[in-house]
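Missing here: one protein chain of the complex. Every other protein chain is in place.
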Amino acid sequence: MSEQYILLDHGSGGLASQQLISELFLKYLTSPLLASLEDSAVFTVSGNCLAMSTDSYVVDPLFFPGGDIGMLAVHGTINDLAMRGARPLYLSLAFILEEGLAINDLERVLQSIAKCSNEAGVPIVTGDTKVVPRGKADKIFINTSGIGLVPDERSISVSQARKGDKILLSGSMGDHGITIMTRRAGLSLEGELRSDTMALHGLVDHLCTTFPGAIHTLRDPTRGGVASTLCEIAEQAKAAITLDEESLPISASVRAGCEILGLDPLYLANEGKMLVICSPNQANDIVNAMQHHPQGHEAAIIGEIIDGPAGRVTLHTGLGGERLVTPLHGQPLPRIC
Amino acid sequence: MCLAVPMQVIEINGSEDDFLSQPTALVESDGIKKEVRLDIVDRWPNLGDYVIIHAGFAIHTLDPQEAKTNLRLLQEMAAVTHGDGETA
Partner (left out) sequence: MKYLSEFRDSALTKPLVAELQRFPARPIRIMEICGTHTMAIFHHGLRSILPEGLQLISGPGCPVCVTAAGHIDAFVDIAQQDKVRVAIFGDLMRVPGSNGSLSQAAAHGAQVEMVYSPMDALELAEKHPGELIVFLSVGFETTTPGVAATILEANRRETSNFAVYSTHKVIPPPLELLLADPDLELNGLLCPGHVSTIIGAQAYQTVADKYQLPCVVAGFEPADILRALIMLLRQIHEERYEVENGYNRAVTWQGNQRACALVDKVFIPEDSPWRGMGILPGSGLAIRETYSQFDASKRLDITMQDIAEPKGCLCGEILCGKFAPPDCPLFAKACTPANPIGPCMVSSEGTCAAYFRYGEK
């Protein structure tokens, strides 16, 4: 490790996080299931194919337009399971609470968790709560883990992506990232920004059943955004990726917010979107099916996997130029100069 | 060296000559609103005007005529096709 101490950048989902995981974690934790670095681990138990995943949630503020920390905790883990084609079955829920937290806030978070879990049809079946002295945590930290069942015929993973495959994005990008960033005191913007937090297992199940075998890879572009996630996919699939700038779905307000703060939506977090890598001959039908599904009505084909150096992602710009897309290295920073 | 974006003035507080007032405007673009300062703007804007914002300050009030000319010049330049001379 080049750094002696943990920086915020290590939690950014970009290169700094990857470096921490590969240089420190994987040095000691050597299960091949972990080493594949997928959104969840898939393994067979007594003839059943299971998926397992865990994720922790820290967000300031706890409540924001479009959602709250509880929604993220339920949706995030459900989505991690769904990204391997699994049908989520059960969730665990663990809290670390800061002394002095308003019970009222905790109750609001719990109500939200209950609602999301009911709507998703994925019950919370075990849990834990710890309280730490004031200042030792920031209000509420949540961990959720989940298990799901992968139907027999499905095999969805980064290793399935192949040359010629099309890349689809299930909706507009950057909504969550910019919403959270503009809640910070010095960077506030008013207006129509909302987090996109949403459970995607319904859409995944619909696509996998309607187009058996055509869906090769699914990834949710959370921290690090679409750009960093695609760089990872290209690296792991040992192929290159090309994107078309004009087809990237971005809402007008996210675009405006990004212009003001000097941010690039390609690098902002999403909490209710997925990248779909699929057979080219069914891509149009798949994008069509997504657009007719409530969780994907802004879906678009944004690029494809091509021959080229492993990990190389390029973007065709509106004026006919081309540029390289590299992964985020630390947290996205607003710029002014 | 300086990112700045055009946004539309939808509210004005304070006035040009009242030195003690807080000269601010609410500006908007595509549903995003931001309060900005008018201390250094070159021409005091009217409601509906576009101003260029840098680091929370309006630095210029767009003259719609100039903006139109700007766009027209670009369109003319783009319309020049190979063969009608002079340009290269």
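Read from first to last, the chains carry the letters A and B; within each, the first residue is number 1.
Criterion: a residue touches a chain if its C-beta (ideal position, glycine included) is under 8 Å from a C-beta of that chain, and two chains touch if they have at least 3 such contacts.
Not measured: the values here are computed from a predicted model.
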Just the residue numbers, please: which parts of chain A touch the chain that's not shown?
2, 5-9, 15-16, 19, 184-187, 246, 252, 255-256, 259-262, 314-324, 326, 329-330, 333-337
Could I get the residues of chain B that touch the absent chain, sorted low to high?
1-8, 20, 29-30, 37, 39-42, 50, 52, 54-57, 59-60, 62-63, 66-67, 69-71, 73-75, 77-82, 87-88
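The rule is short, and it goes like this: only the chains that are shown with their structure count from here on.
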Between chain A and chain B, what's the gap in Å when you average each chain's C-alpha atoms?
37
What residues of chain B sit close enough to touch chain A in their complex?
1-3, 5, 7, 28-34, 53-55
Quick check on the complex: what are the chain A residues that touch chain B?
189-193, 252-253, 255-257, 259-260, 262, 335-337
